[in-house]
Structure formats: C-alpha cells, structure tokens
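Note sheet for the following structure.
Omission of a single protein chain aside, the complex is shown with its protein chains in their original locations.
Our next item is subunit A:
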C-alpha cells in the first residue's frame, strides 16, 4: 500500500472513533503515572555508567561477579552480556558483537511510578532501588521496564534489580561488575563532578555515545561507546538457542539450529 493512502487511512481512523477516546486517555496519562519525588541518597551526586564496547571481550566476568556479590538466584541476572554473531552480507566476514546490559537508572524510569506501594524509588543520586521489605511482588515494575532489567527474585519473592552496587559505592568501593571488568570497559562515576572520569569521557565522546531504546523516552543513564545503532533497539537477530528436552519434557541443554 502506498504511503499516502496509508496516511489517509490512519487519519480516517483517528477522525472516527479516535476522537471520542483519545482525549480521555491523555487526561488519565497526565494525572496518573507521574514520577514521585526522589528520596534518600546524596542529592549532590548523579551516578551514571559509560560502557566502552571497544574494550569488552565478552568474558562475562561482570555477570559472574555481580551474581556472587548480589546473591541472585541461578538463572536470574542483574547484569549480563548479550553476544551476537554478525555476518557481513557481502564479504561473509564474521564478527562477534558484545552488549553488556544492566539497569539504565533512567532519568525518567518507567518502573518507578507504576509501583503501587512506592517500594521501588529513585534516590536523589539517580540510583533506582527496591525496598524489598515493602515490595508486594506485583511484578508491575518487571513488566514496565523496557530493558528486562528487573526480575522477581524467587527466593525473596520480591522485585530485584541492579543497584549500581549502592552498598559498595557507599563504602568507597566500585560496583562488582566494574571492579572485575578485565578490559576496564565499565566506567561508573558521579556525572555532576566535572573532574570524574565519566564526566570527562562523556565530554570527549558526546557525539559517539548511544543509549538503548531512546524512542521509549526513558532517558537512560548508561551510555555506550563504540555502539552499533542496529543494536540500540531490539536487534533483528535470529535466536538460535533452542531448548533440548528429554522424553519427560525436562531440559537437557541447548542446541544451535545452524
């Protein structure tokens, strides 16, 4: 269908029933689902992370150290490194693309206003945390995060996520993933301090930095250097890890269909 006709059809749809319903939806959006005030944390700081993909070798040391530091249950991850095999269509050249993922501690985090009991909140230093004593485990935040950064911890039955290792930052230590990164690809710091390494690197590489899913308007505060824009949104990749089940339906392992 040509684009003019499609535009016309779209406008027709908006004019018809849309006129009755859309104002109601926008009124509701304006009043509810706003960010609650930030609380706790040091308001003079704003933590962020810069991931220099040129230094990442996909060793998963960050994944493992985070898992140990934060005692996440097996199979659930606060951070992980996605890996893609990319083939150049003309030359057939193969390359591996590594994409470390974690909570983006967004400036406008969609997971926070949805919480019905304010168990998850954003600290004044920008870190998004969960009060697991208050969390009712409704999993609304898990669905609201576009980055799959949250999960329900099967042991605590509450929402769990990356905290930038706030407990370590407060003790003057680096987060486990940063500490263990072999190539020094993860840089964390206070973006309000102009002399911090992250501030200097953001200044230096401002035009080359990318964030994940910018179209969601969450304003992520984890910046990627050396990023390929085709991986910013959901990648057009083929998932190849297929579960192999035994005759009783139990999982035996994975296989690749290629």
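In this section, a contact is a pair of C-beta atoms (placed from the backbone, for glycine too) under 8 Å apart; a residue touches a chain by one contact, two chains touch by 3 or more; residues count from 1.
Here, contacts and distances are computed from a predicted model.
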Problem set entry | Listed names "tRNA modification GTPase MnmE", "Polysulfide reductase NrfD", "Lipid-transfer protein" or "Amino acid ABC transporter substrate-binding protein", with the criterion being the UniProt name of the chain not displayed | "Polysulfide reductase NrfD"
Problem set entry | Chain not shown: contacting residue from A:51, A:66 or A:115 | A:115
Seminar exercise, completed: Considering the complete complex, of A:135, A:162, A:177 or A:191, the missing chain is touched by A:135
Exercise. Which residue numbers on subunit A touch the omitted chain?
Worked result: 1, 3, 6-7, 9-10, 12-14, 16-18, 21-22, 25, 28-29, 31-36, 75-77, 80-89, 96-97, 101, 110, 113-119, 134-140, 142-148, 151-152, 157-158, 212-213, 215-216, 230, 233-241, 243, 258
